[in-house]
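Missing here is one protein chain; the remaining ones are kept as they sit in the complex.
Labels run A, B and C following the written order; every chain starts at residue 1.
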Amino acid sequence: MRNVFGNILTLTTFGESHGEAVGGVIDGMPAGVAVDMDFVQHELDRRRPGQSRITTARQEADHVEVLSGVFEGKTTGCPIGFVVRNDNQHSQDYDNLRRLFRPSHADYTYTQKYGLRDHRGGGRSSARETISRVVGGAFAKLALRQLGINVIAYTSQVGSISLGRDYRQFDFSLIETNPVRCPDPATAKAMEQQILDVKAEGDTIGGVVTCIVEGCPVGLGEPAFSKLHSALGSAMLSINAVKGFELGDGFDICARRGSEVNDIFYNAGDHIGLRSNHSGGIQGGISNGQDIVMRIAFKPVATLLRQQPTVDLDGQDAMLDMRGRHDPCVVPRAVPIVEAMAAMTLLDFYLLNKTVTL
Amino acid sequence: MRNVFGNILTLTTFGESHGEAVGGVIDGMPAGVAVDMDFVQHELDRRRPGQSRITTARQEADHVEVLSGVFEGKTTGCPIGFVVRNDNQHSQDYDNLRRLFRPSHADYTYTQKYGLRDHRGGGRSSARETISRVVGGAFAKLALRQLGINVIAYTSQVGSISLGRDYRQFDFSLIETNPVRCPDPATAKAMEQQILDVKAEGDTIGGVVTCIVEGCPVGLGEPAFSKLHSALGSAMLSINAVKGFELGDGFDICARRGSEVNDIFYNAGDHIGLRSNHSGGIQGGISNGQDIVMRIAFKPVATLLRQQPTVDLDGQDAMLDMRGRHDPCVVPRAVPIVEAMAAMTLLDFYLLNKTVTL
Amino acid sequence: MRNVFGNILTLTTFGESHGEAVGGVIDGMPAGVAVDMDFVQHELDRRRPGQSRITTARQEADHVEVLSGVFEGKTTGCPIGFVVRNDNQHSQDYDNLRRLFRPSHADYTYTQKYGLRDHRGGGRSSARETISRVVGGAFAKLALRQLGINVIAYTSQVGSISLGRDYRQFDFSLIETNPVRCPDPATAKAMEQQILDVKAEGDTIGGVVTCIVEGCPVGLGEPAFSKLHSALGSAMLSINAVKGFELGDGFDICARRGSEVNDIFYNAGDHIGLRSNHSGGIQGGISNGQDIVMRIAFKPVATLLRQQPTVDLDGQDAMLDMRGRHDPCVVPRAVPIVEAMAAMTLLDFYLLNKTVTL
Partner (left out) sequence: MRNVFGNILTLTTFGESHGEAVGGVIDGMPAGVAVDMDFVQHELDRRRPGQSRITTARQEADHVEVLSGVFEGKTTGCPIGFVVRNDNQHSQDYDNLRRLFRPSHADYTYTQKYGLRDHRGGGRSSARETISRVVGGAFAKLALRQLGINVIAYTSQVGSISLGRDYRQFDFSLIETNPVRCPDPATAKAMEQQILDVKAEGDTIGGVVTCIVEGCPVGLGEPAFSKLHSALGSAMLSINAVKGFELGDGFDICARRGSEVNDIFYNAGDHIGLRSNHSGGIQGGISNGQDIVMRIAFKPVATLLRQQPTVDLDGQDAMLDMRGRHDPCVVPRAVPIVEAMAAMTLLDFYLLNKTVTL
């Protein structure tokens, strides 16, 4: 249950940063989905380190090899196994970590939990684990595309610079035109500069990713414990460095009155319309046909390229001096990961919803 | 998988607002836990409507009857079945809802999903569903008590009035001394007044619950998809009206630098200390031994005691005029529900963690 | 995961023999299934003790009360909670069991596993646990009926007396005409006599239930670990006293050659026909449209009404002298339980199969 995501559509992942490979198994993918491997690889490339000067300088090819479940260009309904080899790992960059715990990193908790230490690149807690998520998400997107469901994410905050909440003001086609993945070019520039400034100081900075789902049919989500946003929140909170999740108006709604934020139904001729979308596309845990709107908070990367005090395996005070190649801000590369988690969740609940009537 | 919560310790629930009863099955509860039924009933009483003038005027006795799994005062390791009868339901209060959808409520999405309508009191989407959660949580707390783990929640925001984030400034023994469940008496008064003002206008208001877990051992939480805060977030987001979840510094951390918010380890003599707790007690998805700190955002109750435009089952414009007995603010009664979800999650992950070594 | 059966359609059960009640929660039942409560109660009556002189003399009313999930005569898609009160329990019949382990019963293993002893009537290991299964199965049958799927079981062996394997020679309408539930009246008489003979000696006897599923569509069953017969086998082996499971020709097929037992396809005009059904309706783990044929082996009831040597809680040799009211042969009353487990499994896999294409 631990490294398995989902209910009907499941993704089981494996792999550490400095092991042989990362990979996984996509199970429950419906048969007959057209597979576009260029698209799958392109999604991985969006996550890849070394894309731009604001990401880590690591050069990882991250080529995905699909081993099963696809025949003559279509999914067969059988599990899709895949691997991505690790081939640009500098394990020696981590030699000074053999006995030290990085602050606010998983080093300490892993060691305590499992009674042993894989110091190389964070082991399983490395961001390389998200490669498998992006592959799973890419396949999910191929299925969602056939259903007319579209998942888009973008950077809406970097440090002190943030966009307004209303996503309808933005042109999503601009998201991929800048390295920050922000749909507002001017703000993107400022965000990029802030990241470079922080990087120059060996420091890191946090941010927010906004995710929109367009075209979601009414009815996805199971009441009680498997509400659609409960599953989406769980999915997002499972991404490294995520500290918060909001649906619709999120925390802002707490200061408002029901009369201000209730979404009013009206007769829109051929369908039932809604005058607003404070709910973020989900009511009672079930999608209502409006856009699903989420915000995901990322903390600053814990690994700093400057000295930090810490302790060693014996609990003795020590000084940590990290080198290695690390992102000053995880948010731009997190955008495709957020999309992947949303896509897998939606496909999973789409399939689950097929079982609620005979 | 839908109405089942948890992995090892599971709670399966049933029941609609105006059916015969609500109830559930607690499975995987370890054998030998001392059962204090007065405590279980007391927890339910904290959730009960009609406690004070800021909650709904409904008078529900909500007496829990345990049907199995307890013998001679101890849990036996067998499933604990329980029921709470529904006995103060005014179904006629909902007659005008037979054909109308309440804005921002689950009426519309349920009807679309299942192809039928149980209009009485919201049916399964009613807040009465949380009774079963509180019973499950009460049993989980009994087990956690034997492990020295303590779960506390309180109201930290009502509408425009909020407490500071730092919970260490508050005296938790004051939480239950006021109907708002706020540990700061002066702020509690102001919150109470705001709720009464809103109620007087037939309106509703949102708020925030903060939840703290004390005494959590290091090592709870499974990496990747079952991170401890991923499970906690999912649990909280499954509570009716919740729109956001934060761990530790939450969204505030996005504007900060790594050098500001990394939690620094130091040699504290007999143990490894941490100079701060921006992480909220979880790193890499695994508890680090510090207090776990969460914030949960509740939207205003959707049911207003004033007219609202809406549509009917045929999609025709209509006017909704609700009566019935509804809370102007769900937050004070949500406090024990938040605690219940936290308690069940922690016990579940405590048990799961027992399997990571031979 | 322990007291939960199924994947999409799940049954979670609770209850001990001498507790307040047994019951459960049926989750994932599709919305819109017509509910016939007389049928549900009738199924329970088929399982009830005291039906005839070959069953235990216990008189248990076993009235089922449904608490949720049904509205205006139809399932709503919400969980169906139900309870059956325990009201004819003679706990004092078990007083001599406080410190003794019954041979081949669960007394010893339960005590060792959980570290405590509920000696009254076998506690959770009692056959009363199967009440919940029969209720779950009755609801599943109501859904299967709408799908044209029919589940029938009968007694095919009692002790040394057995029917031939070929079920097509029998008139199923005769099954319920005799207390043994055997479709061949003459054999039924002999079986009944054998049970009475054994009972007269305070002894017990084993037997076999055969179960047939008619009208199963092609395609149910998931390859690899969730083969349809793997799930059916697991379901049957979870019934108390079951020691063996066969699909189709079962163990008899081991002595045969492929050329003898391959089921040959032929052009039957409007469909693809099969010349035989050695496979028992499932090939590669997936239903092939033929009748599904299973045999389930039941051991003799462990509780004898005669003296047996055993040990006590301290491991000291002792003599066990059971009174109480026990079945001399569990098979006739097991027939509806077998049907219930088959019905739930089939509905579960029917629903699961809806997710294999978009």
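Simple rule for what comes next: contacts are C-beta pairs under 8 Å (C-beta built on N, C-alpha and C of every residue); 3 or more make two chains touch, one makes a residue touch a chain.
Just so it is clear, the structure is predicted and the values come from calculations on it, not from any experiment.
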Touching the absent chain when the full complex is considered, from C:17, C:178 or C:279: C:279
Where the missing chain touches chain B, by residue: 8, 28, 30-33, 77-79, 143, 146-147, 223, 351-352, 354-358
Where the missing chain touches chain C, by residue: 1-5, 7, 13, 101, 103-110, 112-115, 124-125, 129, 157, 159-160, 198, 203-208, 218-219, 221-227, 229-231, 233-235, 237-238, 240, 243-251, 253-267, 271-272, 278-280, 282-288, 295, 297-304, 306, 308-311, 315-317, 353, 356-357
Residue ranges of chain A at the interface with the undisplayed chain: 1-4, 7-8, 10, 12-16, 19-25, 27-28, 31-32, 65-69, 71, 74, 76-81, 83, 113-116, 118, 123-124
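We adopt the following convention: only the chains that are shown with their structure count from here on.
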Type of chain A:chain B copy interface by residue overlap (half), same or different: same
Whole-Å gap separating chain B and chain C, where each centre is the average of the chain's CA atoms: 39
Distance from the mean Cα position of chain C to that of chain A, given in whole angstrom: 46
Intercentroid distance (Cα basis), chain B paired with chain A, Å: 26
For chain A, residues contacting two or more additional chains: 223, 356-357
